[in-house]
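A short worksheet on the structure shown next.
Note that one protein chain is taken out, while the other chains of the complex remain in position.
For clarity, chains are labelled A and B in written order, and residue numbers in each chain start from 1.
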Amino acid sequence: MENMVLKLENISKVFPGVKALSDVTIEARGGEVTGLIGVNGAGKSTLMNILGGVHRASGGKIFINGEEISIHSPQDAENHGIGFIHQEPITFNFMTVAENIFLSKLKRGVNYRKLNEEAKKYLQMMDCDIKPNMKVGDLPIGERQMVEIARALSCGGKILLFDEPTASFTTTEKKKLFEIIRELKNHGAVIFFISHFLDEVEEISDKTVVLRDGRVVISGWTKDIPRSEILRNMIGGEVVQLDESAKRVFDEVVFKAEGITAGKAPVDVSFQLHKGEIVGLWGLMGSGRTELVQTLYGLNRADRGKVYIDTGHGLKHVSFKKVREYCGYVTEARHDDGLFLPWPIWKNITSPNLKAYKKKPFSFLDFKKQKEDAEEYVKKLNVKTPSVQTRIESLSGGNQQKVIMAKWLLRKPHIFLLDEPTRGVDVGAKAEIHKMIQNLAREGTACLLISSEIEEIFALSDRVLVLNRGRIAAEIDKANIDKEILMSYCV
Amino acid sequence: MSDINNSGVSAVDKKPMHPLTAKLKNPNLLLLFVGVVIIVFISLFVPKFMTWRNISSVIVQASSTGLMAIGLTFVIITAGIDLSLPTVMAFSAIIGCMVMSKTQNELLGVLVIILVAMAIGAFNGLSVAKFKMVPMIVTLAVSTIASGASNWITGAKSVGGLPASFKQIFAGNVLGVPTQAIILIVVAVIMHLLLSKTTFGQHLYQTGVNEKTARVNGVNTDRVKFLIYLISGLMAGIAGVLGSAQLASAGPSLGTQDQFMDIVCATVLGGASVMGGKGTIVGTIIGSIFMSVITNVMNLYGVEYFITFVIKGATIILFTYFDLIRNKIGEVRVR
Partner (left out) sequence: MESNVLKVNGRRKIAKFFVNYALYMLIIALVIVYASLTPLFLSGQNIVSLLTNSAPLLVASVGMTLILIIAEIDLSIGSIAGVVASLWILMSQADMNIVLATLIAIMVGAAIGAVNAGLIVGLKINSFLATLGMQIFLRGFVYIFTNGAQILMTDAVKQANAAVKGVLFGLSPLLVFGLLIAIIMTLVYRYTAFGRKVQAVGCNKAASVKLGVNVNMITALCFIICGTLAGVAGILTATNVGMVHPSNIGSGMEFVAITACVLGGTSLLGGTGTIIPGTLIGVIFLNSIENGLGLLGASAYAYPVVRGLVIYLAMLTDSFKHSMFVNK
């Protein structure tokens, strides 16, 4: 049986002011997994969006089995058997599994018995035993993604695009997904696997393509390309070396958490932070890291537990609601709860610290000073923007994150809680933010750093706490950090 | 007329704009500009409009709506709504006037009006902020209760017998300027300063633009949400004082549910967004005056009462549409 051949030839895509893709040529066959690697903004998503019919290519051609095809809409993509599986599964949470799978196919009347039967067929293809009449919103994220895969399969799924699918997965869910991918491979599907987790790409893909600045910089069989070469091509320059300072001594406890419990996560968490120390908080998705920080910060109601903070007169008990007066908190999802998107930079920077701008006689706010302070910090942190009046939504991810850092730095907190501070940030800004954190620590701020990138945890932490199912599973000193140990505490 | 709370410049906007065009981008100024043009037009065609007596009548008419629209502005910034404003105004006025007519003490009566209105406002605030109920339904229920209670207590009649000084003080003139107008302006100025220059105001805008971010910033969003309904109640109370002083009586017809439409229109014309995050006092005042002008001109022109509905409705739709277009023109998408 002839395997399907998908060929992208000289694909280019131009957006107003930006050339996202130039001259991309990739050939992929049925029964093969092609891993697509690149930093944020390299063009991976744009390329997939073109295949998925969300964007139209500005130039180039697409061939399936030698025949040229045009993809002008998601419907077109579907008609050609292209299925897109997103990082955040796209589902209708109040509707059932079967409805989610077949929504675009429904015509006229809906026969639920037939619908559920058909749904079962596709779910079984993946060895999945979800009931087709369950509401998707009640399923865990791994199963929701299977619904999306089932949907892709039901559209004839011969070409499957997986866009960073494992970002929110547990190890078991990841294993399951890889099994499914291998199964689909055996059925002859063409599979694209986008990820920035290099070891995943190494594990699952047969071929690897690296994109940088919209171009293919290297492609070939995965086993033939060493990782260092991939990294070099991804970044295109020298990998920024992080400051490996000697182990420092930390003696002053500035933050103490005792028995923090809130429902399923966190559970009985106790730890301490010392002045000038960076403590990494490691764990997989779902281990409760964000919940812990949210509880400490008072945004999540705690069942039990106490927090003590040293504000200059020794450790004193602080109620959860008051913790935020002493801590800065860089949240995990800046678009959700870190920014006021339509507002200018200066308003965002000064937003948590308005008390400082009260002017006599009526406590009116000094807007002029706010703008001045904003300009100072924009310069200090090297935020790339024409002015502080610029709306923050037009800034890139890295610059937005820097503004968020500035927001808290203005308050000069003793303690800094950082949840995935470099997520969705380009390599340059990432290095700058790492430097910022290290400088903060050197100046005496205690930092609690949550990260899913093991390299980041390695590079920055003086000590690592491992969280598993809401509990602290291990506490590891910098000298003993070893990847295997970290992973073993998570499973 | 601060543009503090208008969004800043888009990162791609590099060309400096002609100062006039820049000014026109400010929605308040645009509305004012259009308003002035319209007024000039009207004074040409309807001679009776430009008399001092008529203008003061316009402003007096606008004061009741305007005060409540100020209250609504605070609420609407959080994407909330307060349907109870007009009926609470009537109810509090009725209670206060009953006290006033019994005790013949106008100060006491005024105090009662304001306190009753604020108490109801507090109740609304508690329901929305603490019990997390849907503002539309809560204020609707309260509105129903208030209007029903108003009718019940008065038997659908007005409460009279008020001391003459009441009308003299609150519906009189000071140096030829109607007291109502003065009170409206004073209140508007205070509320404007509160909204645009204090931390409370900024906290309110933060809560409206992104409640989660506001909370992370340490804003007590529950308290903010409680306070805005309290302020709204206060405004309804003041409107009640002025309204009942004008008529020297208070009855259920002082504030009915359909007046709510006028209040929302005034607020929206002033630039507030139903989805939250935007709204200014200045804009709301301009909007209230605009609505009042429409009614006034219709009257002067001898137009049938119901055509006003048609005009007001069309105005809202047209204004919203032009506002939409204006925003689209000013935007250049990067990506």
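Brief remarks follow.
Following the convention adopted for this analysis, a contact is a pair of C-beta atoms (placed from the backbone, for glycine too) under 8 Å apart; a residue touches a chain by one contact, two chains touch by 3 or more.
Just so it is clear, the structure is predicted and the values come from calculations on it, not from any experiment.
Note that of B:A117, B:L162, B:A239 or B:C265, the residue touching the chain absent from this view is B:C265. From the set B:I42, B:V138 or B:A171, the residue in touch with the chain omitted from the display is B:V138, counting the whole complex. Checked against the hidden chain, the listed residues B:L107, B:V174 or B:I307 yield one contact partner: B:I307. By the touch criterion stated above, the residues of chain A touching the omitted chain are 54, 73-75, 78, 84, 90-95, 99, 103-104, 106-110, 112, 263-264, 301.
Residues touching the missing chain, restricted to chain B, are 83, 127, 131-134, 136-138, 140-149, 151-152, 155-156, 257-258, 261, 264-265, 268, 274-275, 304-317, 320-321, 324 (touch as defined at the top).
Just so we're on the same page, only the chains that are shown with their structure count from here on.
If you average the Cα atoms of chain A and of chain B, the two centres end up 44 Å apart. Residues 15-18, 297, 299, 324-325, 329, 331, 336-345, 347, 351-352, 354-355, 358, 362-365, 367, 385-387, 389-391, 394-395, 407 of chain A touch chain B in their complex.
Of all residues in chain B, those touching chain A in their complex are 4, 7-12, 14, 193, 197-199, 202-203, 206, 209-210, 212-213, 215-218, 277, 332-335.
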